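Complex shown without one protein chain; remaining protein chains in place.
Per-chain numbering from 1; labels A and B assigned in written order.
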Amino acid sequence: MADVVVEHGRVAGATGARKRTSLHNALKRKSTVAFFLTLPLILLIALLVLYPALFSIHLATLNKSMQKFVGFGNFTFLFKRETFWMVVKQSCIFAITAVIFKALIGFIVAHFVHNIPAKGQRKWRGMLLVPWVIPPAMSTLAWLWLFDPSYSAFNYTLSLFGIGPVNWLGDAAWARFSIILVNVWYGAPFFMIMYLAALKSVPDQLYEAAAIDGANWWQRIWYVTLPMMRNIIAITTLFSLIVTFANFDIVRILTSGGPLDQTQIFATYAFRVGIESSDIPLGASVSLFMVPILAVAAIFILRDVNKRGNEA
Amino acid sequence: MADVSLRKVVKRYDDVEAVRGIDLEIADHEFIVLVGPSGCGKSTTLRMIAGLEDISDGDILIGGDVVNDVPPKDRDIAMVFQNYALYPHMTVAENMSFGLRLKHYPKAEIKERVTEAARLLDITDLIDRKPKQLSGGQRQRVAMGRAIVRNPKVFLFDEPLSNLDAKLRVQMRIEIKKVHQKVRTTTVYVTHDQVEAMTLADRVVVMNKGCIEQIGTPNELYHKPATRFVAGFIGSPAMNFVPCRLEDVGGSLQIRLTDRIAFTLPPARAARYNALPRTDKLLLGIRPEHLTESHAHLEPGVETFDTVLDVTEPMGMETLVYFGLNGTPICGRVNPNAGAKDGSPMRLAMDLNNMHLLNEATGVVL
Partner (left out) sequence: MSTIAIDKAGPRRKVKYGSMSRDRAWALRWSYFFLVVFVIFSLTPPIYMLITSLKSSAEISAATNPWWVFHPTLSNYVELLTSNQFLRFFWNSAMVSIVVVIVTMLISVPAAFALARMKFWGSATLATGVFLTYLIPDSLLFIPLFKMFALIQDLTGITLLNRWYVLLFVYPTLTVPFCTWIMIGYFASIPKELDEAAIIDGASWLQTLTRIFIPVALPGLIAATIFAFTVSWAQFLYPLVFTTSIDQLVLPVGITTTLIKGDVFNWGQIMTGALLGAAPPLIIYAFLMDYYIAGLTAGATKG
C-alpha cells in the first residue's frame, strides 16, 4: 500500500504544477473579492481609529501651541497637578463603584424577572430596559432636574419626611453619589438583560439535578447558576467597566466636573483642558492615561469572548 | 447526463491525506454509493466531484472533460445535502428555481420544470410553503426537487437520509430509487449506512482511511468481500472473525479454531486453500446466518460443534445467539424455535461452504 501511494505522488507530480497555479488563481480570486468587501472597513479603522490613536501620541509630546516637541513634558506636568490625581482617583472610584452596583442590581433584577411566569416576563423586561434605551444625554437632563436644589422633586419628597434639603450636585460627596446613582440607573438594565439571557441558557435539568442532590436555593445559585454564567458575567462586567470609565455625558451634564473639579473624570477633564482651554496636547495626554486601564480590560474581554467562541 | 471519472485523485489538508489517490469510473446512468465509516474520505471525494473542495492531485472528469479547475456552477451537477440546505426565506418553488433564475432561464420554462419536478416528487401541494412549514421527509423531497429541476449531468447526494427517523429513511430510500429509475441521471451517493448502500446502489464503493477498499455490486461485496474491512462492514450483524490455522490430518485439510474444535474443509475449499503455508496466522470469517442450530440432515460441508450461549436476542423471525470461542465473541442466527436460552448449552452448525479465510496480518481475503 505504502509504495502505491509513493507512486501516485510521482505520477501526479507532473500535473501538480499546473494544478497548483490554477488553485492559486482560485484562491486569489476569492481573496480579491474578500479584500474589496473588507476594504471600506479597513480604511475606516485605519484612517479614523488607528491614525487618530497614533496621532494622539504625537500630539501628547507637543507644547500648547504645538510648535515645540516637549517629550514627556505634558505627562510630568500632569503628574505634578493635584487635580490630575483627583481625576485618576475619581474615575476609578466612579467606574468601580458604579459597575459593582450595576452588576449586583442587574443580577438581582434578572433573577426576579426569571422567577415570575414566563408570560409576563416580556412586559417587565420591557419596562426595566427603558433607562438603557433613552439617550443618556436626554435622561441625564431629567436627573439634573430631579436633583435641582430649589424646585427639586427629590428635595420636595424628602421634605415631606422632614429631611432637610440636600445639595445633590453642589456638595462634593453628594455630587459623587448622584453621579454614581445615574450611572447605575443607566447601566444596570444592560446587566439585567445579559444575565437574563444567560439564565435562560442554563438547562432546567441542572437545577432539577441539584434539587434532587439536596441543594437549597442559595446553593443552587452558587454551584449551578454562577459557574454557568461565569463567562458572561466577566464579559459584561469588563465591558461595562470600559464604558463607565470612559463615560462623558453623565458627568458633563450633571456637574461639568464641579464643584471645584471634585467630580472631574478623564473624559470631562480632557474635554475641559483640550477643547475648552484649547490645550490640545495636554488634553490628548489626559486621554492617553485611559489607555492602560482600557487595554487591560480589553485583553481580558477578548480572552473570554474567544473562550466563549470555543465552547460554542 | 454523463459518466464521471476519478483518476488518482488526492486530497491533502496540510500534512494529512484525506483521500489517497483513488481511481473510479462511473458509467452514464449509474447509481454509485460511496460507503465507509466517518472520516474515510467519502464526503471529501463527493465534494471534490462537486467542486466544493479543490483537488490536490489527479484529475476528475465529467462527461469526458477534465473539470479540476471548473467552478461548481459550471460543472452541471446538483447536490443534495444532509441537512437539506433549503433557503429558509424562499418558498418551495423559489428554492427549486433559484439556480434556474440565476441562469436567467425563461419564466415559462422555469415554471414548467418546477411543476414537473414537483409532480414527480409528489410535492405539488407544498409548492408555496416555506421550508419551516415542512416535515423532514418533505424537505428532503424539496432538496431533491431542487436537484432535479436543473436537469444536471450528475446528482450528488451527501448522506441525505441521516437526519430522518428510521421509518422515514426506509420510505425515502425507496423514493430515491424510484426517482433514479425515472430520471436515470448518473448519481453519486454518500452514506455511512451499509443498508442504504446495498439497497440503492448499482455498484458500491467501500472506502476506508482515504482509500477504496473494494468496488462491486451489492451481491459481490456481500458474498465475495476482498478485505477484512469490507467483510466486516457489509452485513448486519457483522461477519464473525475467529483466529484459526490450517492443519493436515490424514491427507485432508482441517481448520482448527480451538483446541477442541477443528473442522475438515469441504473439497472445493480445501483445494483453494491447500497452497497456503500452514504456519500463517489466519482468520475464519463466517456470517451469523451461516451459524445456525444443528439438525438431523446436514448438508456436506456443514459441521457441528457444542458451545454454551452467553446471551440470546429474540428478534421474532430469528434469534441471535452470542457465545465465545477461545475468547472471541461470536454471533449466530438460529430458528426461534430451536430452544436457545441465555447460559444454556447448544449444538450449532457452521456452513463451511460459505466461509471466508483471511490473512490476519494483511486482512486480505484468501
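We take it that a residue touches a chain if its C-beta (ideal position, glycine included) is under 8 Å from a C-beta of that chain, and two chains touch if they have at least 3 such contacts.
Being a predicted model, the structure only gives us computed values, none of them experimental.
Residue in contact with the omitted chain (choice from A:L78, A:I193 or A:V224): A:I193. Although one chain is not drawn, the whole complex shows that of A:I93, A:L141, A:I163 or A:L260 it is A:L141 that touches it. Considering the full assembly, A:Y156 is the residue among A:W85, A:Y156 or A:W222 that touches the omitted chain. The chain that is not drawn here is touched, among residues A:A209, A:L260 or A:L302, by A:L302.
Those residues of chain A that touch the chain absent from the view are 30-31, 33-35, 37-38, 40-42, 44-45, 48-49, 51-53, 55-56, 59, 105, 108-109, 112-113, 115-116, 122, 124-139, 141-143, 145-146, 148, 151-153, 156-157, 185, 189-190, 193-194, 197, 232, 235-236, 239, 242-243, 245-249, 252-253, 266-267, 270-271, 274-275, 280, 283-284, 287, 290-291, 294, 297-298, 301-302, 305-306, 308-309, 312. Seen across the whole complex, the unshown chain contacts chain B at 50-52, 71-73, 77-79, 81-83, 85-89, 98-99, 102-103, 146, 150.
Convention: only the chains that are shown with their structure count from here on.
Chain A and chain B, compared by their mean Cα positions, are separated by 56 Å.
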